[in-house]
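Note that one protein chain is taken out, while the other chains of the complex remain in position.
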Amino acid sequence: MAAVAIQGLGHPRKRVEDARFIRGKGNYIDDMKLPGMLQVDIVRSPYAHAKIKAIRTDKALAVPGVLAVITGETLKQYNVHNMPTLMSDTQMVLPLDTVKYQFQEVAAVLGTDRYTAADGVAAVEVDYEPLPVVVDPFKALEPGAPKVRDDKESNHIWHWEWGDRAAADKAFDAAEVTVKENIYIPRIHVASIETCGCVAQWNATEGHLTLYMTTQAPHAIRTVVALITGHLGLSEEKIRIVSPDIGGGFGGKVPAYPGYVIAVALSIVTGAPVKWIEDRTENMAADSFGRDYHISAELAGKKDGTLTALRFKTIADHGYTDAAANPSKMPAGLFHIATGSYDFKNAFVEVDGVYTNKPPGGIAYRCSFRVTEAVHTIERMADLMAHEVGLDPADFRMKNFIKPEQFPYKSALGWEYDSGNYAGALQKAMDMVGYKELRKEQAEKRKRGEFMGIGISSFTEIVGAGPSKDFDILGLKMFDSCEIRVHPTGKAIARFGTKSQGQGHETTYAQILAEELGIPADHIKIEEGDTDTAPYGLGTYASRSTPTAGAAAAMAARKVRAKAKKIAAHLLEAAEEDLQWEQGKFFVKGSPDRAKTIQEIAFAAYTNHPQGMEAGLEAVSYYDPPNLTFPFGSYICVVDIDRGTGEVKVRRFVAVDDCGVRINPMIVEGQIHGGLAMGFAPALMEEISYDENGNIHGSNFTDYLLPTAVETPKWETGETVTPSPHHPIGAKGVGESATVGAPAAIANAVVDALWHLGVRHVDIPITPPKVWALLKEHGAALEE
Amino acid sequence: MAAVAIQGLGHPRKRVEDARFIRGKGNYIDDMKLPGMLQVDIVRSPYAHAKIKAIRTDKALAVPGVLAVITGETLKQYNVHNMPTLMSDTQMVLPLDTVKYQFQEVAAVLGTDRYTAADGVAAVEVDYEPLPVVVDPFKALEPGAPKVRDDKESNHIWHWEWGDRAAADKAFDAAEVTVKENIYIPRIHVASIETCGCVAQWNATEGHLTLYMTTQAPHAIRTVVALITGHLGLSEEKIRIVSPDIGGGFGGKVPAYPGYVIAVALSIVTGAPVKWIEDRTENMAADSFGRDYHISAELAGKKDGTLTALRFKTIADHGYTDAAANPSKMPAGLFHIATGSYDFKNAFVEVDGVYTNKPPGGIAYRCSFRVTEAVHTIERMADLMAHEVGLDPADFRMKNFIKPEQFPYKSALGWEYDSGNYAGALQKAMDMVGYKELRKEQAEKRKRGEFMGIGISSFTEIVGAGPSKDFDILGLKMFDSCEIRVHPTGKAIARFGTKSQGQGHETTYAQILAEELGIPADHIKIEEGDTDTAPYGLGTYASRSTPTAGAAAAMAARKVRAKAKKIAAHLLEAAEEDLQWEQGKFFVKGSPDRAKTIQEIAFAAYTNHPQGMEAGLEAVSYYDPPNLTFPFGSYICVVDIDRGTGEVKVRRFVAVDDCGVRINPMIVEGQIHGGLAMGFAPALMEEISYDENGNIHGSNFTDYLLPTAVETPKWETGETVTPSPHHPIGAKGVGESATVGAPAAIANAVVDALWHLGVRHVDIPITPPKVWALLKEHGAALEE
Amino acid sequence: MQFAGTVTIDAPRAEVWKFLTDPHAVGRCAPGLESLEIVIPDKQFKAVAAVGFGSVSVKFSVDVEWVELDPPNRGKLKGRGSAPGSAVEGSSEMILRDLPNGSTDMDWSADVVVFGTIASLASRLMGSLTRRLTGDFFNCVKAKIEG
Partner (left out) sequence: MQFAGTVTIDAPRAEVWKFLTDPHAVGRCAPGLESLEIVIPDKQFKAVAAVGFGSVSVKFSVDVEWVELDPPNRGKLKGRGSAPGSAVEGSSEMILRDLPNGSTDMDWSADVVVFGTIASLASRLMGSLTRRLTGDFFNCVKAKIEG
């Protein structure tokens, strides 16, 4: 057989998971069919706020094949009608007496199959008494506003602030120039193509629960389930969470939803496996949303364009319960990355969380805990200030960037940026796009009455949560893990506490291990998502897999290599210190032919290890990152605006990303393409809104506009490489960069196109009607 | 909730696996039904030796639902028509041209279900040309005997010897007394209630094989499969062996049988899961047998009864291929434990392996590699010598036992016995049974012409293979392993390289861990049998689980405890050296209230570990035992013989076992009861024999007599406890002691009953016809 | 959603009044009406009607109550209905005026709020659909009264 290539770092290895995905052989939750499996479907509230006066189940129970209807009262017997959120708030599983948002779970119907259960749901009769609804967080904060939560003092959840308020205020008072804007980052939904679901399988004989579920964080879910159900005797060793293939996560599959608890409860009661799968509307209307931040942003600076201070004040709409998926100590996530790529001396941010009659949340939309909100705001504001002081937005950025020599850089809001070369990335993007020529073209077109805009976004992310000192979820430190076992024949299996949802972990983790051990990546099986087998980890979200579990992979591999060296010394009858490593083998210094390959060493680990050494060749690493990583990039977007329709046409989009060392350039490229599409979408198309009665708009793909290949622009990508100094392989994570960075480039381009009309800001999504109205307001619309 | 009891060592904890077994919820191979699963059935040879002239498959392929018929020619295309045995001999998977024993696999039929496949098997037409058959190993060694193997020089496989031949011969020459006897330990079958089988599941998309099979040694099987199929690209990381619940192993489920390879090949070709399950006759007639040792035994001694030397010469019938499941360097297993419990200064044993036209083998029948053969022989011979020198067999044994103060004791055949108190065990058995009164009763009955016998067996076993220096299987060292992971809530999961077949590992391993960690056994989930998850181990047989994996459990737990101590020190803000362990917690010396429980420490391991320490609380141990363990015991059997029928009635059976520290006395008791039944059975009932044409007798439960509750005597058990000095918890293993020790006690009792007639030996099984014939020969039979 | 309009019916006010306050009479013009039950005459009735909104079709059970009845001048009713996953609340008022030519003018207005699936799935369609349904309804009423 020909030698198998090692395919370590930097190799554009084809995604091994695609072998099954492109053949339709993936194993998603809804593919699971267990013998005797039942199906649950959920009765949901048409009202956003109502008292439940009665739930009549007799007609539902008369539907052939309907086995049970359960309500909050049923669950209350076991004290599982409520559950804690990841932010230690309370969320109803099924209500006892009131519903708090439209499409909230009201009752659950168990049937022999999905159709039967749905028929049962249609036959459940619920009497509601509508209650006053509040959907606007500002109104929710007004005195006398309808109270969302009976168990709370008011609709104000928490106030959180970061930075030095007094110093910031002082800097503003002293500022030569200030700009201010109200920016709304609307509520959107991750809209994974696979909705959420689970199959709960209770083994009554063993008192053991297997819960197959679409979760991004299986271990955390296990511990949470154990903490919730401990009083029922369902302790942690009796719970196995299995997260099979996941058809998109993006943050939406971090929380636990009521459907999971309901399926588990019904499986325990019936002894049969119970499946719960959301339909599209349930997914869009009842799962945790993303964003919904109302930001009042101010920048201060000098006339020459030097930024001096930042003040952001935010109202965060959390819906009816604070079910955000954030590190527990950070109620507004990492929003305090708001100083972005700029060297601010003074900064202050504050956020107030508010209850409204909307679904619980929020989670990140493919972003590391509110980083998009921060990036969008600072990048929009940077453009405002640039224009205000009369600088080209590119020049303005170059002037204010943190300089390469300033790293590690301590921001005014407390973060220690690990590494960066912001000017390098922007310059590369400008070169790629032909910035100067575009500005010339724009000026010419403006003369002709054509609206062309150029937008820049020079974002800095903060990912890889996180160092155990500060980062935890319900107390669980945000380390992540890798276990590797090398088999006698030199092949290996490795497991991780993370869970790929499309990121390609099976491919890239093997490459890290291959790089470190010299075992071909094709000979390393990667597994995740089974709490019985994977080492404990906090899961995949917030671009943390490479920074944490990827680092753990390298560290575990190095432990294996250390043992391998001892075995090699034994086999070669040499001193350890006389051995030298060359990818895939140890040899005696100066005698390259006196060598033992990693495969020979592996066999010896089971057949001829030194007496006194334990057999086996394996290691585990629980990696506690010393810091976060700070990927960055500069995106430049060129738009043309149709004066007749208001349509924004993205003509060019250049994305230069710097995510440190690239494990698999092809996968990085793919992640960026996907991320750009998910930055483009909320910039121009996606939004979930509510009418004054709490009726959702955007609960289906007719109303909630996902971009398809038809709408999506052609992306032009480039790279710079500034390794993370503290990550074992210098990688930073890239899964979310483009989602975070893209919207501001598009919005800035649109405003840039309309600036001369007097337009200073447009909230995303920048839809044709919105643009057309602006054009019309400024007398620039073409009308028939 | 009430506190959960820890249930550590010595606790008669109920078997947790019984929850599923007694409810019919066990998960055995034949319970597995995978979607689209096909079934294979096997065409077998009616001849013990024949040339295959033609295999006609057309009628079989015409059976509706029959999908394929494969032969050796099919497999030869992939070079998998032969496979290596564990003794590096060659075994046919399917023959190309000749069959070598009756019921050998000839072709395989794949059908949509078991019935279809069986119909296909009946429709395959095979033309045979019968060849000369040799079933007697002595005849096989004669010049001109039919040659069993075309690829070998002769029917002689190997010669193996141990000890000092010259010194032994010299001692015999100088002996005052010698005794000699030819003893046949017949071929028997483990006859597990569950036959062998597998479900092979090839995933063509991933190039991955999952093989669910009834194996006692999953990891070794995986490596062997990888070594066999490496040339086909099926490498070790792409093979997962899962051994589900096993309905009895006893050694018979250590080897790989052709059916497994056939099922795998057919799954790979069809892409569908393929099940193969033996029927009873296939299991009895084609799987590896046990024993079949023809031993010519001699002892030398002084007139006062002092033993001086031992010489055993053995012809070992291995059938058509040497597929014995022994440590690879030991072709006759541990037969050189033949000096037993006695202090021999000189000993020599030799064994010659021989091919015959019989099924391949052999494996141990619930015994640690030929130990029963050795024990039966030395214990029968001890009785002969005792009678020869006119000593009571008990007194004779007491005189010759290795004394407690001699341990560790180096035997003349090279073993280092770890610990023992043989006289103590025998004395206890004698007290329990009332030995002196029985001898009186016997004398009185003999006067009345009644035949009553008292038999003693003071056996010493050798188990727990084994130290890596000497013990390997195909090079793989015979360590075993435990991995333990403690979850945040202080519950745990632990996995082992062994595989319970009824031994109760799920119960006892948890007790060892509970003892060491103070985590209640009920909070520790135990798993084995999945090569993807369990650490590498050599499997369960030869009473090795407690000596190796049980030791690994204790060692892994102690590693966990060492880390727990560091965390406790952090939590208590105390120095490690000031902490004291008390089962389940660490406390500050002198301040018992300044304590952290293991559960608190576990939570801290994920939520509040010291900075710089990795998160998690887990450890792996691959335990390389420094020595074997040497359980022992003394059994006394009292029989009455029916002069009219020859029936041997076991009136009393006292079994005093010393297996060192008892982890779970109830399980030890159960193991002894089961072992005694499996000692009783071959002593009186079980045998597989062949006629001169190679037709098997004993291929079904009508001809092969398993004892039921009706036949089985009432056992009286007792214990002494002599811990193993080198095992972490002092345990020795007990699963096979009774099987090994019981037959000699019964045989000795029968000979004792008939000694005065001149009977000196009866080969087992001591069936009524055999006894009646002896009685008749000596004029003592009652005839109508 | 609020709707209003005026319909001129070529019939005397009393006749128009009689027709419009008789649920069974009006019911014949109600689109998708499946059943009608008078609970308290001139006070309360129940109706079941199937309505299709685009791809969504639901059957509403509606409880209707006359909250004002000033024969033959002015009537006002309120209703609340529910369907699986949806609900509707609304009120409607009519004022009859004699026309010189013996005909009657009816000024009508309605205020309808929908909740749930219908609201979220079919909101884009609601306005035009409602216009079409009310148009059909009043044409029918006119035709029936005018005979």
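Note that the chains are named A, B and C in the order they appear, and that numbering of residues resets to 1 at the start of each chain.
By definition in this document, a contact is a pair of C-beta atoms (placed from the backbone, for glycine too) under 8 Å apart; a residue touches a chain by one contact, two chains touch by 3 or more.
Keep in mind the model is a prediction, meaning the values are calculated, not measured.
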{"item": "Contact list for the unshown chain, restricted to visible chains", "value": "B"}
{"item": "Full-complex contact with the absent chain, from B:N203, B:T306, B:T607 or B:N700", "value": "B:N700"}
{"item": "Contact with the hidden chain (one of B:S45, B:N421 or B:Q671)", "value": "B:S45"}
{"item": "Touch list for chain B against the chain that is not drawn", "value": "43-48, 102-103, 121-126, 128, 130, 281, 285, 691, 693, 695-697, 699-700, 702-703"}
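Basically, only the chains that are shown with their structure count from here on.
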{"item": "Averaged-CA centre spacing for the pair chain B and chain A, given as whole angstrom", "value": "54"}
{"item": "Geometric centre distance via CA averages, chain C-chain B, whole Å", "value": "86"}
{"item": "Per-residue multi-chain contacts in chain C, two or more chains", "value": "none"}
{"item": "Chain A residues counted as touching two or more neighbouring chains", "value": "none"}
